[in-house]
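The complex is shown incomplete by one protein chain, all other protein chains being positioned as in the whole.
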Amino acid sequence: MTEQPAVLSSTSALDDLTGPHGARLLHGWLTTGGPADLNEHLNRYGPPPLPRTTRRRTVAPLVRAVEDAGLTGRGGAAFPTGRKLRTVAEARGPAVVVANGMESEPASRKDEVLLALAPHLVLDGAVLAAVAVGAQVVHLCLPRTRQDQIRQLAEAVQQRRQRGIDPVPTQVHALPHHYVSSEETSLVSWLNGGDARPAVTPPRPFEKGVDSRPTLIDNVETLAHIALIARYGPTWFRRAGRPEAPGTTLVTLSGAVRQPGVYEVPMGLPLDAVLDVAGGRSAPLGAVLLGGFFGSWLAAREAMAVPFTKSALAEVGAGPGAGVVIALPESACGLVETARVLEYLAAQSAQQCGPCRLGLPAVAADFAELAAGGAGDLERLERRVGLLPGRGACRHPDGASRLAATALRVFAEDVRHHVRNGPCAGAEREPVLGVGASHAPEGRDWR
Amino acid sequence: MTGIMQFAASGPRPLWYATRASGTIALLLLTATAVLGIAVGGRYAPQRIARFEISALHRNLSVLTLAFLGLHIVTTIADPLVPVSWWAAAVPFVSSYRAPWLGLATVASDMLLAVAVTSAVRLRLGRRRWKAVHWLAYAAWPVALVHATPGTDARLPLQLGLYTGCLAAVVTVVCWRLYRAGPGRVAARLSAALTALAVPAALGGFLFSGPTHARGGAPATPLTVRYGQSSARAPHGGSP
């Protein structure tokens, strides 16, 4: 992919701390046009504002600042970051911080872009969070498939160590890059010497994670926001976005938009304004997929006015996920696209839980039959889709179920057409959702 | 017939008979428990009875096994003609009386005790630790069988028939279980099957060269022939 990051935003409250178009995380890139090395980063932001004294049994000011800022996790779950920080900080014994840069969602590129353009913002945030929760180590988890990035980050960490910037050491790890390997418990399991496969909870990682310690796991973008909140405070953070969903967020826009790529937008922008950031639609849209392969289909006509926030999207049965928006042109067949993604998701199962191991391939096969225009057993498909949620150790079956269920709803007319007349013309065109060449991971692939 | 003649010859020794009888019953029960346990592990789902009933039978028979095992141990210790102490019944290989056989007996009963105790508290213990100990049952069963073979009754054809039946049952159900575990992991399953088949083979060889000759009176040749046949038949009957 040759997508170029570019930024637009509708915020008017620009100041020194905010780059062109209201950009924050991508401020440096927009100013200089290149990735920020350590010197440039220090010139722009100065060293990470570490607390002068760390007292035990008191909540670090940063925890309170993040709570006040209303920052939510940018990895997909949108959990309040401040509450997570506080829980880990109040847990007994030394903690561990894990920076999650795995980005296993094939339709998302924002973590890769952020780590390439502003690596030190992420590293600042991880170290500041580590000091705030009383952690003695930061583990940065990156996918093994991005060797260049791993090298760059290892170099960045090395430079910081030579300058003595961080009071807490950061270790860079290269993990297997499968769909469920970015799940929190997968990271913990891998860091503890096991497979990068999800584990049963409870205990949740914040209770008992890496080395059985309370473990804070945050997406790299979330950590970069923490680095800025630590410097400029919650009031500044809330100047962008909406009261119930403050700040900016990185989004990966693809499909039928003029300039697909990673962008930084304020939270709460209506969906059509988000697509405008990428130059607007390049064809009439039939539907949008929000949140990636783990997400929900929305009909274009019902989606466009909805603000891009967790609560607003939840009302229409969707969520922002990790900021993935895929615009599906009218000419494409949503059923064919969904069938392909379901096949991918079925192959990506960790094969640990029966309902996922057996249910996902069955749903994918039913869906493939429907997409191909077979007179499939629609009732059986709906029953199988309905039985997936909540029956795995992780949310993988839930995500696949949501994708299938929303597809059946949004493309209900296509379903009728397929059952009656066979496959539609959209089945012939090039796929919009790229799943790449994926093979089902097995055995040692997970370690 | 032989039993009655022995009884007449040696005079009434109720404890000795109780020891032999309880030992035999314990072995049969242990075999049944093992077979049912392996059937549960292989997700045996018969038409007529529910699966939980097989599982419940496995558990109940295991308790009964322990009861008869306890009786077997108590009568052995209580028997004045058999110099076995409480100490020797708990710690393997400290008794001087028929040392290897009694030592094996202690090993087997200790392992079964560990399996029973961990099973009683398995919900607290967690699956992994419980299962780790439960695997000892696979070791305890052949050890118990080896302990039985040089016994007084091993010369009786009926008794030998019982042992052979026990062997055939367990080997068969193990092979069935390994077949059910497939497809995949062929090497692991094959080596497990070979191990299962090696038990009757080793036991047959052991009896052929073993101590039953020295004690005299045993019909050595037909005995080994019988074992040889059983070990040859077992794999055939076991691989579906």
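Order of writing sets the labels: A and B. Residues in every chain begin at 1.
FYI, contacts are C-beta pairs under 8 Å (C-beta built on N, C-alpha and C of every residue); 3 or more make two chains touch, one makes a residue touch a chain.
Heads up, the rule we're going with is that contacts and distances are computed from a predicted model.
Novice: Write down which listed name, "Ferredoxin", "Xylose transport system permease protein XylH", "NADH-quinone oxidoreductase subunit H" or "Sn-glycerol-3-phosphate ABC transporter ATP-binding protein UgpC", is the UniProt protein name of the chain that is not shown.
Specialist: UniProt protein name of the non-displayed chain: "Ferredoxin".
Novice: Check the whole complex and report which displayed chains the hidden chain contacts.
Specialist: A, B
Novice: From the listed residues A:205, A:359, A:376 or A:426, report the one that touches the chain absent from this view.
Specialist: A:359
Novice: Can you say which of A:199, A:226, A:345 or A:400 touches the chain missing from this structure?
Specialist: A:199
Novice: Since one chain isn't shown, list which residues of chain B touch it in the complete complex.
Specialist: Missing-chain contacts on chain B: residues 40-41, 43, 45, 50-52, 55-56, 122-123, 126-127, 130.
Novice: Considering the entire assembly, which residues of chain A contact the chain that has been omitted?
Specialist: On the side of chain A, residues 199-200, 352-356, 358-359, 384, 387, 391-393 touch the unshown chain.
The working rule: only the chains that are shown with their structure count from here on.
Novice: Taking the mean of the CA coordinates per chain, how far is chain A from chain B in Å?
Specialist: Between these chains, centre-to-centre, one finds 57 Å.
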